[in-house]
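Missing here is one protein chain; the remaining ones are kept as they sit in the complex.
Here is subunit A:
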Amino acid sequence: MDKRIVILGSGTAGTLTANRLRRLYGESECRITVVDQNDDHVYQPGLLFVPFGLAQPHTLVRSRPRQLHDGIAYQRAEIDRVDLDAQKAHLGGGSSLDYDVLVVATGATLLPEETEGLTGPDWEEKVFTFYDLPGAVGLHHALEHFDGGRVVVNVADLPIKCPVAPLEFAFLADWYFQRTGIRDRVELTYVTPLDGAFTKPVASKALSGLLEEKGIELVTEFTLGEVDGPGGRLISYDEREVPYDLAVVVPLHGGAEYVGRSPGLGDELGFVRVDQHTLQHPDHPGVFAIGDAAGLPASKAGSVAHFEGEVLAHNIGRFLAGQPLDASYDGHTNCFIETGFHKALLIDFNYDTEPLPGHFPAAVGLPLLKESHANHLGKLAFEWLYWHSLLPGRELPGIGSAMPEGGKNHVHA
């Protein structure tokens, strides 16, 4: 067979999918083409550290095509739209790619312009995001010149990439202002649309406790309606106000723009509807989605893309062979949460099991839902694993796609 697999997007999910498929299936079995609109692969977990001077921006960026194994074609092009019935991806400049299997891996897009006033005159002056590289660099300069006042960390609304990152930002800001000696002149506030610090009860309680310990005020159920730049206020849809001198806002997210131009592909927000276990589109069996681009009830996080990758590569092979899909993604997610002062905590969960205390991956291992120096070292070590294990599509030692149950203590919030 000579099947054509087209992968849209060469971020974490697209790259690891291409590399896994290339290893599993010979070049005579399938041709793999990866498309992306630019050649810069950003190590997104590193963006959190840039504002605090803990990561140098240029070290986070590498070439996209160089992360792909030999035997994978790479094409740099804008994606115009996908014609699902014709099984064809239309690219900028009028070219197109026919496919037998399409993998949508174009991630999530930041939509700051969708919130009234967010990209007004204060944008990148007093209102920042650290969710892209220019924003993170701009915020670094702003923090260097900040000498006190109200710092507000806000999530506009969900879904967002890495839902723990804004919390980590608040924890690191507390550490940063202590280190620069102005913590007593800074009022730190964490403003979230959720009814607690996090979505799941046990973790939410632990993380709310940490905010309190660090003297960070928590404002909940605040859905950002408007940013009043001249007045220095965030205003919610239900007309509550939070004043700021410096606002760090995680803007609304949507799927890639072309998804909206491809009838039948995505949902209202531009994320791709796929089965939460097989990752296959319900109406178009040759179409799959992985990572942030997928509209799943799972976090938009690199670990999710990694755990999905094993399932997806297997299922694509089954699909091309005309066999039923038998690999199942369980929603497994694993996140280090940096908490400042060279400590971090770790959470591990799936569709059915919320983040619980205990140890990972088994009874002897890293502590779960508890601050430790070992977890901080784990977070730092992850950058090497990202480029050398995760993107090449290798398994991480001792950690499989399915969530490990052993080592977790079932408690109630």
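Observations
In the analysis below, a contact is a pair of C-beta atoms (placed from the backbone, for glycine too) under 8 Å apart; a residue touches a chain by one contact, two chains touch by 3 or more; residues count from 1.
In this section, contacts and distances are computed from a predicted model.
Look at the chain that isn't drawn here: its UniProt entry, checked against "Sugar ABC transporter permease", "Sulfurtransferase TusE", "Aldehyde dehydrogenase family protein" or "ABC-2 type transport system ATP-binding protein", names it "Sulfurtransferase TusE".
Touching the chain that is not shown, out of A:98, A:125 or A:221: A:221 (per the contact rule at the top). Contact with the omitted chain, checked across A:299, A:315, A:339 or A:375, is made by A:299. The residue from A:9, A:159, A:255 or A:407 that touches the chain not shown here is A:159.
For the chain missing from the display, the contacting residue among A:127, A:211 or A:252 is A:252, taking the whole complex into account. When the full complex is taken into account, the listed residue touching the unshown chain is A:269, out of A:269, A:320 or A:380. Within the entire complex, the positions of subunit A that touch the omitted partner chain are 157-159, 163, 194, 199-200, 221, 223, 225, 237-238, 252, 267-269, 297-299.
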